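A single protein chain has been removed from this complex, and every other one stays in its place.
Now for chain A:
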Amino acid sequence: MTEHKFPANDGPPSDLERIKEDSNYLRGSIAEGLEDPITASISDDDTKLLKFHGSYQQDDRDLRNERRKKKLEPAYQYMIRVRAPGGVATPEQWLAIDDIAQKYGNDTLKVTTRQAFQMHGILKWNLKKTFQEINESLMDTLAACGDVNRNVMCNPNPYQSDVHSEVYEWSKKLSGYLSPRTNAYHEIWLDGEKVVDSRETEEEVEPMYGTFYLPRKFKIGIAVPPSNDVDIFSHDLGFIAILEDGELKGFNVAVGGGMGMTHGDTATYPQVSRVIGFIPTDKIIEVAETVITIQRDYGNRSNRKNARFKYTIDARGLDWFKNELNERLGWQLEETRAFTFEHNGDRLGWVEGDGKWHLTLFIQNGRVKDFENYPLMTGLREIAKVHTGDFRLTPNQNVIIANVTSEDKDNIARLVEKYRLTEGKHYSALRRNSMACVAFPTCGLAMAESERYLPSLLDKLDVILDEAGLHEEEIVIRMSGCPNGCSRPALAEIAFIGKAPGKYNMYLGGGFAGERLNRLYRENIGEEEILESLRPILLQYAKERQEGEHFGDYVIRAGYVEEVRSGLDFHAVTKS
């Protein structure tokens, strides 16, 4: 265990550092706040701590102004994020989550871009019951949010080969090992016995995190080439599985990626992680822990906007980091091994592997609910009732009905047809490669619509695609309601980041395989300008593209935007 220190040059600790320290390992006064009958909210400090437990306090922003005039507090409600390492859930777990969403939530589920379930609209009075029922389903929400390591992502189709299965096991182990150890979660939600022993040292309660936990959230993903569906370069720490002769040999290690930035603050930027070397398989936990402790000790605890691991590294240089890591490990990373990524999207439809069948369903923006003439939520529930395999949440917000036996395949296919579930084949390839974060009305950070708007924008883009003959051309398009970038917009070939209601910054030129950041093309534009500016580019692309040339590569070659090689020149002024 290395010494716990704050860098001297970052200024006074942010308020959140005080909140964490004073919280008695994430307890705060959450339990008391849940009992207060005068408000459906909890205290500001407690809302920060609640994130570590996997829940955000939100309010229905559609109602906010109206309620203010009515002298009512905002319509406070809670989002709960359920961790599923690698995005795997059993049919029983699916049914439990589905049931909870209907009983306490807003009758919908959101499959997140990090392979977790989100439920929205849960009231304070039902929060504890919800946590308990999630726990009974053998899932949890601890560390789904907060300044800790989050849900560990992993290519969600592990049963396609033994290697996938092995990689999934590692993601589970990582997730478990890096979880906070505090008993606060059990105490507050599960009526666990109170363990408040002053003799207990920090070392005993949180051996890795300590009282301050991390300076900021920390994200880990594991990719299995050639698929980069987990968007490996967007993570603080990425492991790229290296397969030789069908065997898992180890991982390339990539560090310092991240999506978030702040509009108007060029000291913040999205960054792609950089590959620093190779490690044997069994070193993955040791390396992850060591990397995290470096971020714990050096990350900026004064300014949360500059606290992600990418800034820690960029401020000191990659060499500094490699030295620090090698020194702390006491051994050297090996030379990076070769790998190739081909895409970051999902392969929709049925796939056979290892004698089993896997069906990837298209779930627009990850929203599972009963739409008019498209009872998606009911359909998945009915499948869960008979399914003998499991469910996989993909990093592209889709759902895989995995491990279907040959005997069951027809039955599942019948249910798919009955409830009008879809592989998305009738959609444009652009829509199949689209993602949007939640944004309005529940997300407190949203500056513009995202999930509620992208489908209708795509309707209009589809018209242009048809005109250009690009209906089947796979182009990655993503929208985020704010620059924090939950839908990983900075890696998309076409991206929109919300600035104000109806207004977006438009970015072009991300890499099709998620290997390159995009660049700002038009600032603060509405739908009309979006369509006007994209139309000629798409038409021209259709005419001028070279064999196999992706849209993101084309816009750079054609000079619409300059290539972004590092997050550090993301904001550089371009001539366009």
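To be clear about the criterion, contacts are C-beta pairs under 8 Å (C-beta built on N, C-alpha and C of every residue); 3 or more make two chains touch, one makes a residue touch a chain; residues count from 1.
The rule we apply is simple: contacts and distances are computed from a predicted model.
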item: Hidden subunit of the complex - UniProt protein name among "assimilatory sulfite reductase (NADPH)", "Sulfate transport system permease protein CysW", "Cytochrome c" or "NADH-quinone oxidoreductase subunit L"; value: "assimilatory sulfite reductase (NADPH)"
item: Contacting the left-out chain in the complete assembly, out of A:69, A:426 or A:543; value: A:69
item: Which of A:267, A:318 or A:500 contacts the chain that the document leaves out; value: A:500
item: Absent-chain interface as seen on chain A, which is shown; value: 37-40, 63, 65-73, 75, 123, 125, 263-264, 447, 499-503, 523-524
